[in-house]
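Reviewing the structure listed below.
For this view, one protein chain was removed and the others were kept in their places.
For reference, chains read A and B in written order, and residue numbers begin at 1 within each chain.
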Amino acid sequence: MKLTDKIPRMLIYIGLVFWAVINLFPVYWMFTFSLKNNDEIFGENVAGLPQNWIWSNYTEALKTGNMGKYFLNSGIVAVATILITLAVALMATFALTRLIWKRRKTLNKFFMLGLTIPIHASIVPIYVTLSRLHLLNTYLALIIPYAAFSLSMAILVCTGFMNAIPRELDEAACIDGCGVWGIFLRVIVPLMKPAVATVGIYTFLQCWNELMFANIFISKTALKTLPVGIQALSGQYTTAWGPIGAALVVATFPTLFIYVFLSKRIQDSFVAGAVKG
Amino acid sequence: MKKLYSNKGHILLFLIPAIILFCGILIAPIVMSGYYSFFDWDGLGEKTFIGFSNYIDLFTSNRIGFMKALGNSLVLALLSVGLQLPLALGLALVLGKGIKGERIFLSIFFMPVLISTVVIGQLWLKIYNPDYGILNVLLRSLGLESWTRMWLGLRETALGAVFIPTLWQYVGYHMLLLYAGVKSVPKELREAAMLDGAKDSQINRYIVLPYIKPIIRISVIFAVTGSLKSFDLIYVLTNGGPFHSTEVPSTLMIDMLFLRNRYGMGSAIAVLLIILCFAFALIINRVFKEEE
Partner (left out) sequence: MKKILAMVIAALMVTSIIAVPVHADDPVTLTMWCIATESDANRPAYEQAIAAFEEAHPDIKIEWEAFENQSYKTKIKAAMSDPETLPDIFFTWAGAFLGDFVAAGNVYCLDDTYANFQEQLPEVMLQNASYDGGHYGVPLTMNIVTLFANMDLLAEAGWDHVPETYEDLTACCDALVEKGIIPFGCAGKETWCVTEYLEPIIEKTIGYEALNEVFAGRATWNNPGIAESVSTFQDMINKGYFDPSGMALGNDEVKANFIAGKYAFYQNGSWNCGEVNDAEGNFQVALFPVMNAENATYGQVIGGPSDTLAVAASSKNPEIAANAAFELGRDICHYGYLAGSGLPAWTPDYDTSEVKALVADVAEIVAAADGMTLFGDTAMSADPANTYLDYVSLVYGTEIDGQGFIEGLAEELQ
């Protein structure tokens, strides 16, 4: 390799490593201060590894802060939302791309309206609706709105994937005697696997972060989600950074851990989604 | 087959869950908000019909500061398209070409997207803390004492300080979208160009970019509408303060709805936000179409 090739390559790597550091440093700092006491955080040892590893910050975050419970709640809500979104979106996409009827283009555009609607735009009417349905203070009070707000994106992604499935497969299944449901469940859905990861990620991000609905629709400590729990805990420990750091780590690391294992699949499905979308 | 796929009953059955969910949770409440936006109402007592007064006030009253808030979110949108997306695109092009450590870099760059916004907010609150935050500590240790600031407490710096984590967090998101596009460029196209002696920059410019244009368009739409809708991070970091200098339409709306008991006005902001997001999405689509 020539020298003229090497220098730009070096520069590219320097750039990449620099950006990687910018992405990793806040997380590293969060992890280190979650194990320190205020003396270290506030002066003696700001950015280094902790001198005394104070694991009690974690017991405090888990016990007083209920972080374990909140994490579980967020997990339940996220998984249920993803499942419902997927089921509803796959069915709708099937009708929008495969079934034959007038105005399906119009309805598709109608669903795409959802992409532009901010989640907080109508918080009070949604609150009243949920209350009439006696759903407040249940997981469903979050799952249903989150699923509704994820639907447009899910249909958008699924449409790309489903359009790419050759129609000959439907024909063949039809000749084999499958009904509409048979074709949908046995032919289409199994081929939609790559869409699952993409939709899953989008939906996950939506409900994992959401703070306002979670605060207003849930009043029972036992059902609160992570964002609400972290906000509450940081209100309680404004001046003791250790336990807050621990709570932030508890809220973050399990997702990152799962991500490490799934990152290749997630990235691949994004790639697949881009080809089809 | 055609007969099977034209059955009205089946069509309805497949669509009903989506329509119920969509109309019940998104459309109906927004229609309600649209209705309330024509009233002077505190959300509790009697409603007074006032026509478009709320909307007129939003655009004319300096006191409410809607135009300022809108301006802020447009600046964010501009930065997002002008800084965040180019950075994401650059990373996507570099990584998409296939280099050593591609997967690791990809995973690291996407990581901030997976961290809850509230966590990011709390973390950056600590980073910006005037006394003990890592930013000021770093400046002091570099002997730049005079550069230290109360980043989130000053009118001049707060907006920038709020935007940086907002932009930072989603670089990875756009990068992955665009990376996926770059990866989907057929190998043959690339190889053919390389055989013709094209340089990397030329391949990117004449082959990759035109190919991934539809994805760039989606990225731009997400960046702009996302900026207009931005809420969580700002809510955690400053909640619109100091002196409303970091106010965006969403925080202003929550302020009107829940702090000032001006329910009609809050609803008007909600309706305007939706219209704006929709209008921008249409405009961006149009711009990209015209280029083709």
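By our rule, contacts are C-beta pairs under 8 Å (C-beta built on N, C-alpha and C of every residue); 3 or more make two chains touch, one makes a residue touch a chain.
As the structure is a prediction and not an experimental result, all values here were calculated from the model.
> Given the contact definition stated above, which residue among B:17, B:34, B:90 or B:153 touches the chain not shown here?
Hidden-chain contact among the options goes to B:153.
> Determine and list the chain B residues touching the chain excluded from the picture.
The list for chain B reads 42-45, 63, 128-131, 150-155, 241-244, 254-255, 257-262.
> I need the residue numbers on chain A that touch the omitted chain, in ascending order.
64, 123-124, 127-128, 131-132, 136, 212, 215-216, 219-221, 228, 231-232, 235-239
Basically, only the chains that are shown with their structure count from here on.
> If you average the CA atoms of chain A and of chain B, how many Å lie between those two points?
Computed value for the inter-centroid distance: 16 Å.
> Please output the residues of chain B touching chain A within their complex, sorted ascending.
Listed in rising order, the residues are 1-2, 4-8, 10-11, 14-15, 17-19, 21-22, 24-30, 32-33, 43, 91, 94, 99, 101, 103, 105-120, 122-127, 131-132, 134, 137-138, 168, 172, 176-177, 179-181, 183-184, 212, 214-215, 218, 221, 225, 228-229, 231-232, 235-236, 250, 253-254, 257, 263, 270-271, 273-274, 277-278, 281.
> With touch defined as at the start, can you tell me which chain A residues reach chain B in the complex?
Within the complex, chain A contacts chain B at residues 12, 15-16, 19-20, 22-24, 26-27, 29-30, 33, 41-43, 46-47, 87-89, 91-92, 94-96, 98-101, 107, 111, 113-126, 129, 144-145, 147-149, 151-152, 155, 170-171, 174, 179-180, 184, 205, 208-212, 226-227, 230-231, 234, 241, 244, 248, 251-252, 255-256, 259-260, 263-264, 267, 270-275, 277.
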